[in-house]
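Missing here is one protein chain; the remaining ones are kept as they sit in the complex.
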Amino acid sequence: MKIGFLGLGNMGTPMARNLLKAGHDVTGYNRTRRRAEELKAQGGKAAATPADAVSNVEVVITMLADDAALEEVMFGNNGALPAMKTGSIHVSMSTISVSLVERLTEEHGKHRQHFISAPVFGRPEAAEQAKLFIVSAGPAEPIKKCNPIFSALGQRTFDVGEKPSAANVAKLGGNFLIAVTIESFAEALTLGRKHGLDPQIYFEFLTETLFGSPVAKTYGSRIARDNFEPVGFRLPLGLKDVRLALAAAESAAVPMPFATVIRDQMLEALARGMENADWSAFARVVAENAGL
Amino acid sequence: MKIGFLGLGNMGTPMARNLLKAGHDVTGYNRTRRRAEELKAQGGKAAATPADAVSNVEVVITMLADDAALEEVMFGNNGALPAMKTGSIHVSMSTISVSLVERLTEEHGKHRQHFISAPVFGRPEAAEQAKLFIVSAGPAEPIKKCNPIFSALGQRTFDVGEKPSAANVAKLGGNFLIAVTIESFAEALTLGRKHGLDPQIYFEFLTETLFGSPVAKTYGSRIARDNFEPVGFRLPLGLKDVRLALAAAESAAVPMPFATVIRDQMLEALARGMENADWSAFARVVAENAGL
Amino acid sequence: MKIGFLGLGNMGTPMARNLLKAGHDVTGYNRTRRRAEELKAQGGKAAATPADAVSNVEVVITMLADDAALEEVMFGNNGALPAMKTGSIHVSMSTISVSLVERLTEEHGKHRQHFISAPVFGRPEAAEQAKLFIVSAGPAEPIKKCNPIFSALGQRTFDVGEKPSAANVAKLGGNFLIAVTIESFAEALTLGRKHGLDPQIYFEFLTETLFGSPVAKTYGSRIARDNFEPVGFRLPLGLKDVRLALAAAESAAVPMPFATVIRDQMLEALARGMENADWSAFARVVAENAGL
Partner (left out) sequence: MKIGFLGLGNMGTPMARNLLKAGHDVTGYNRTRRRAEELKAQGGKAAATPADAVSNVEVVITMLADDAALEEVMFGNNGALPAMKTGSIHVSMSTISVSLVERLTEEHGKHRQHFISAPVFGRPEAAEQAKLFIVSAGPAEPIKKCNPIFSALGQRTFDVGEKPSAANVAKLGGNFLIAVTIESFAEALTLGRKHGLDPQIYFEFLTETLFGSPVAKTYGSRIARDNFEPVGFRLPLGLKDVRLALAAAESAAVPMPFATVIRDQMLEALARGMENADWSAFARVVAENAGL
């Protein structure tokens, strides 16, 4: 398939590479040109503008840092949206706001293009190994057409219906649950430490009995070791996702007290200078607030 | 081994039965005599008072509803503590306060008896099937001696050190994490429902990707189905455990913002008349507060 | 002075009238024309567009519902900003976001116009009686020139410095404190009611001893009587102000746990159908959550 790939960062680069490996014809665009040249060196093509990357393809994939970056490549100078062919498909795979998903759904409709929201779960290592989880939503026919793409990128895709924003909400809720895991393990392990429990033993007890989800194992282990390296996803990006979840909650009148606690903990972490730390490092706020 | 078993409720009865099956000599005591008679019918002995149940045994197991009940059987009229033999072992398996564990540690020491804290994870079904998880703490020699008991009751025992209260804190932290799972899945699924996500599909997506702990599967499924039957553990008992966790946190100066949110949700559930519901039903408060 | 007044709602209309009474030459603009005609009937002038209202004046006052409304009259079709004379002054008196204040400061600077932020405290009755409190910030000379205007509108003006956004933050913090008063009196009076205290007696005790601020007297009395009529300021506007405070807090990395609690209570009130109630009615959520 001919694919335009916009956004070649820590996640986008390994994803585009996996599409090449699967035999697709991939044209990449990135704000800093060097990343697109690297893709070219691996068998892809490099485009100078978003419009150039998408004008001749069936599927456009976007994987960008935030709403502003996506708006820029779609609606900005030499933007992708007006350059896309009638009947082509935009698959938005980054974590963006519900309101932007709704706007894109509407704009692509006006241009007789298709829009699918298909955000992913997984850190850069999972992207590399094509082990992402994908949650997709959108009209049935275009989703069917994109299945080979999803297979090349992830270990499993979950279809949650025809309304694109539903996939986005599913993703935001998932990121919220990761943050909940971080905060809750931080609280439990801090309580334990202050009462003389060895954090490593306590972590093993918890994850080998009732609380052994993949997320708990990954993040709980970091908290037990009090070591938040390497940095896979920076704290301000984590805060951004919580903010998007709270905005989606506010627009639907849903109180989410846990999400508000997490937001405050992350702000506290930023105020203490952790803006370059991995987002899981906000667990340290819990320990520090207990005098550890 | 000769064992005195105090407290034959929903949990204690199947536990005592499993000890009988494993060949131990078990004398049971329960506040309402009928339960002890049932144990007798199954090959055990029935005692009329706590003192009678323990005066001639090597190991005393207690499995009672709360601090007050345990204080009554240990220190009250015909209480167990003064009747226990020198060198015998008290294994406290219910969820009690850190301060009562500390008091028992001290009192048994004065009487030259041993004290082990070994609370369990698992609902009555798990007790029945000898599938409990046990977290033990106390002096090494008595714990070693009790290993056959733990094997007869649970699928695995975790030893967390010599300080009995540490096992208790481990258990309170675990119950806290179960309540966190309930609240967080309630928030995520409510957010999803109000944005058009099918709760069953969203639950499956979450637990089959990153969040699939045993606790998430059990309780998340109840929340997705909005059905909190059968009642395994009543809400006021759940609130009691959160209260004990908060007390342990307060005594060690540990802020636990998630625990305080949960406490408020449970009080709200009680105020709405859910005192006979399963404790997981406080998830309904989240949905109702969002207008569902 | 020649004044252009944009926004003739519940607050703007009595304010513009007070400026007429004080002898100023006031041209009014409102999205729905009727309000401007009413002002004309009282001795003012009616303009058809924002640009018409401001093209010939020394001072432009804006009093609009939210950021979007202000952006529309300033930057939209026939907007005020490009029509204002060099050296004229824009006095923004409504409660808007810190980021919009910063944008206006910059844009007016580019057009060699002056910008003052001067939001007000007070409900429509206070506006009518020229009893508003005004908190102003901006360059010294223009503020001095506007003092007669402030005198005609309010009982007292507080100057908080040269940076316009500071006045805005001061106002948002003040609205936050009103919401805090509502929530805290609701919690205290609910606790009292459930323990048999008469809410009216308890309210009097509190406000006649240590807690007798004007805000506590106004809102505490509503809560004690459980009567939130008349509607002076609708709940969604109250939520908007809390959202703006939280955004200002987030941009400066300030955790505000009380503000997050209030946000959740207001969302809960909206989910229960209170969108047309006075914002103080979110106190009912506190009572209802305790089963009252």
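Letters A, B and C mark the chains as written, and numbering starts fresh at 1 in each.
Convention: a residue touches a chain if its C-beta (ideal position, glycine included) is under 8 Å from a C-beta of that chain, and two chains touch if they have at least 3 such contacts.
None of these values were measured; they are calculated from a predicted model.
In the complete complex, the hidden chain is touched by one of C:1, C:22 or C:160, namely C:160.
Of C:44, C:142, C:174 or C:238, it is C:174 that touches the chain left out of the display.
The chain not shown here is touched by just one of B:256, B:277 or B:290, and that residue is B:256. Listed here are the chain A residues that touch the chain not shown: 257, 267-268, 271-273, 289-291.
Counting over the whole complex, chain B has residues 239, 243, 249-250, 253-257, 260-261, 263-265, 267-268, 270-271 touching the chain that is not drawn. For chain C, the residues in touch with the chain missing from this view are 98, 121, 133, 135, 156, 158, 160-161, 163, 165-166, 169-170, 172-174, 176-178, 180-181, 183-185, 187-192, 194-198, 201-202, 204-206, 208-216, 245, 248-249, 252-259, 261, 264-265, 286, 289-291.
Quick note on the criterion: only the chains that are shown with their structure count from here on.
Among the other chains, B has the CA centre that is most remote from the centre of chain C.
The innermost chain, defined by the distance from its C-alpha mean to the mean of all protein C-alpha atoms, is A. The centroid of the Cα atoms in chain B and the matching centroid in chain C are 53 Å apart.
Chain contacts: chain B has residues 257, 289-291 touching two or more partner chains.
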